[in-house]
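For reference, the structure discussed in these notes is given below.
Complex shown without one protein chain; remaining protein chains in place.
A, B, C, D and E label the chains in the order they appear, each numbered from 1.
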């Protein structure tokens, strides 16, 4: 079983840098240093339920999520690791599909999965499959993106429709018996980021708006930069079905996870260039300026509501639950 | 809950390279390139049950295991990531203990935990806690250790008593109600490796003998190098309690996991130097030459038995089960 | 309390058990329509009806005329104000 | 079949249920000693006894004298051979 | 979204705000505050979610009423839920709202983390479906809510009865708002000039049950919808009544709430429930005839009869001032523990638990200015 499973992943990831006979991948440092002056290193544990959902699966999610955590640091993503924890009795067919999805996603994104691990745990000791992917990338010289770099006057952009991953996952679980065609937005954002940075050097900070949605990311930036952020509800792009989904369950779409959306904080003089750059890329077609950085109430995110009033967009306490009141 | 848990890990790992506000650690490539010409990258998912056992815990195990996978490639381990998957309801106190153990182990070993992730899954969706650690290290120029480099005539060394981690874990589970004082040998081997490589340039290959024990590692080397390997049962160092434990349950100690033991394949002219170097280090005091590489039956590991006969030491099929016949 | 959302009935699923599928902005869900059917409005004729959905039950039909009336009042308020403002800001008016 | 391992009883845990702790190379486990006790060998006097343990039960006492006899035969065989070899390889012997 | 988006319009809101401002200025009494209680938590939620208060003149003060069934749930009842959920063979089903409400020892969320099988459902029908799907388990539905939700639970019980499903029960905590409004109006320190009436309750019960408010207590009431323009328009209608010296029951939400309510729903309520002699409200104490239970004919669907529940009366925490806030005597931020020992992460009072709770809403949606109490 174990050997079979190792084979499934090794076979799917097969590439010249993956050395299944060694305990570690060995990557040329000269080549890395030529590409930039800093190595970016990140890790994400992916525990999505269900494993397959409209728009993706756990494998694609692991690859894209890790690429995105590199990309939002301005890094060119290059190498991934993949550690799979597998429940005894999980079908090899399922694992093969996930491994192939990872390999496919990595290939499309131009990154290589160079090291890995698989562990099988007894039935009931995990829920089918968890994947932890770590990533390495190189940050080109001069690129400086920091959560603490937002300044009053900066504009806040997103690259497209919000909340789709979170809504797709909730719908796919089927617990609320809602039927929709919402798909996860799961996608690798590094090319979009590269295009953005090339045209808008005034980008101060990027962050992929995953768990906790843009509300959480904006709060993190506001706190790290000691600035206020004000967004305009009317400018937050959202698919009609996502809005309907949230209305039915009483959820706030600002807190729904995205897996192909980033928040960009851009110096005012580069705002238009940034918007143009984003909109020129397929993953940024629906990009929008959603708000701006302010001097008011540092650390706090405020939203101008549809009605013209304001409300605070706080950090999420626990996970959002569907409600009826 | 989630925030609390993030805090537990971030607080424990606190160091200058850990930037909890960013999605990725950023490491100076110039510094890395100065230390060597290749970057080593590895990952291990750690799913040990129980989480705390004599000689260690899941946190120490994750740190040491990842360091060792770097060290056996000849790399100087530098940076780790830590991704924790946590079952809802797991006590924060337990998590704090594990995080502190990781931080402590990393500090002792001189490596830094620079990025991480935590995910909480519903009750029953995982068994308390899994940790995946990835590691980065630099391989100094000129160091060439390869599983395919073993040559007939080379000697096979181990750095100490075998089978202790596997036996300690089985005993700690308590299912067989055996009472012993066996402790896991869990330890970081990078300093031992550095000492060995400094004194014995003829080291061809190193491998930490974790899951599947030295039997598995020797088979992997024999296959990768297309050589035979013969070990001598009488030379395999083992604690008396480990032998007794294995006799009671009908287990073969060669297949028991180690977490602080490596197998070294060394050119014959450097055998003595290697043994001396290992024995001079506290983690190698019980080091021994246990066998040699042969031309016979390439890909196969044979053991001269205590009795003077021979038997094949094959790859393990599945996990070892206790037996009564 | 009592989150309610307007939706349109798009299919009858079970006449006896009074189950129908409602559409809210493209999201569909099966709901119970027992409270909005009667002899004047048999189950079979509900497709197309706009209803207020609460916890999986249609609790009211939405009265299009009443909705339009409400909006009309708001509209007129707005227009009245716009006129006033227009007058207030017209060059000939006193400051 | 029937993995058996010699161990030494180091503690009596329960006289009525005939439970004792056995030590095998420092590893301890509670076993049932019902099969090796009788009037001549009451439970209380079993500490120190060497027994053959199988699936958690002491199935026999190990007879030290018999063990010594067996080893003695092997020892003598070895010595006899050593002598023969010594003679065979002694300088004065024929090749 | 039809019937939704039209009622969230920024321009119309601005126009309404101007009218309200004019009206408020024109009402005699100078700058004396006009206190309007929105009875219903749904209105509270809408007010905060859309920042409605910002559009109102300083003279208008909204008082956030007791109309959130989660907020008024006493701790002892949560303990009862936990006790049922922790029975070995039970699947305990609830609306997500109740998951985080603190009991005296733990919430349902914590019980689930410790191993209880607690599941969130969107509809009582989904709980019944679970019972069908797991005939070997006992499925309990936590019936929670005002008259709006009562019919759904009742119709589900009637369906279970028709199908003779014997592993489904309801832990009935449905409550009725009228006696509580009356109790508030009877309390000596009450400061309420007018009401926004709960539109979705009226959708079921119609408008007649409020008549006494206008007739005996001489307070205007406008049955209000839940979109922000509904709320603004209802405030405007209330002010017109005040200005004109009227005390009437008016209906802003006529597109949904008919004057007579919903006959089928009322029939289901009448068939399945009977009034309890009294029911305990968090922060407000025991109120006569304010809750319902299953009629004896449906006893076999009654979780209170099937399970031994502690049914203990747990006093509200000493520091908790939810009662005063509910009555409009205190503003949330005036509570001694607001924002210190009582936060959404560690709610001391129920008003901090649900996003409809006035305290949670202030904490989450209001600006720091409001929090410190320096409100215009």
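Basically, a residue touches a chain if its C-beta (ideal position, glycine included) is under 8 Å from a C-beta of that chain, and two chains touch if they have at least 3 such contacts.
What you see is a predicted model; the values in this text were computed from it and never measured.
Novice: Just name the one of B:11, B:108, B:198 or B:306 that touches the chain not displayed here.
Specialist: B:306
Novice: Residue by residue, what part of subunit B touches the chain that was omitted?
Specialist: 175-178, 234, 240, 243-244, 247-250, 297, 300, 302, 304-312, 314, 317-318, 321-325
Novice: Residue by residue, what part of subunit D touches the chain that was omitted?
Specialist: Subunit D touches the missing chain through residues 1-6, 8, 17, 24-25, 29, 31-32, 34-38, 50, 52, 54-57, 59-60, 62-64, 66-67, 69-71, 73-75, 77-78, 81-82.
Novice: Touching the absent chain: which residues on subunit A qualify?
Specialist: 88-89, 122-124
Note that in this section only the chains that are shown with their structure count from here on.
Novice: Kindly indicate the chain pair that has more C-beta pairs in contact than all others.
Specialist: Here the largest contact count links A-B.
Novice: State the chain with the largest centre-to-centre distance from subunit E, centres being mean CA positions.
Specialist: For subunit E, the chain whose C-alpha mean is farthest off is D.
Novice: Which chain is most central here if centres come from C-alpha coordinates alone?
Specialist: Nearest to the common C-alpha centre lies chain A.
Novice: Using the average of all C-alpha atoms in each chain as its centre, how far is it in Å between subunit B and subunit E?
Specialist: Those two chain centres are 58 Å apart.
Novice: Quick check on subunit D: which residues sit in contact with 2+ other chains?
Specialist: None at all.
Novice: For subunit E, give me the residues that contact two or more of the other chains.
Specialist: Residue numbers touching two or more other chains: 1, 4, 9, 41-42, 68-70, 95, 122, 126, 145, 149, 229, 356.
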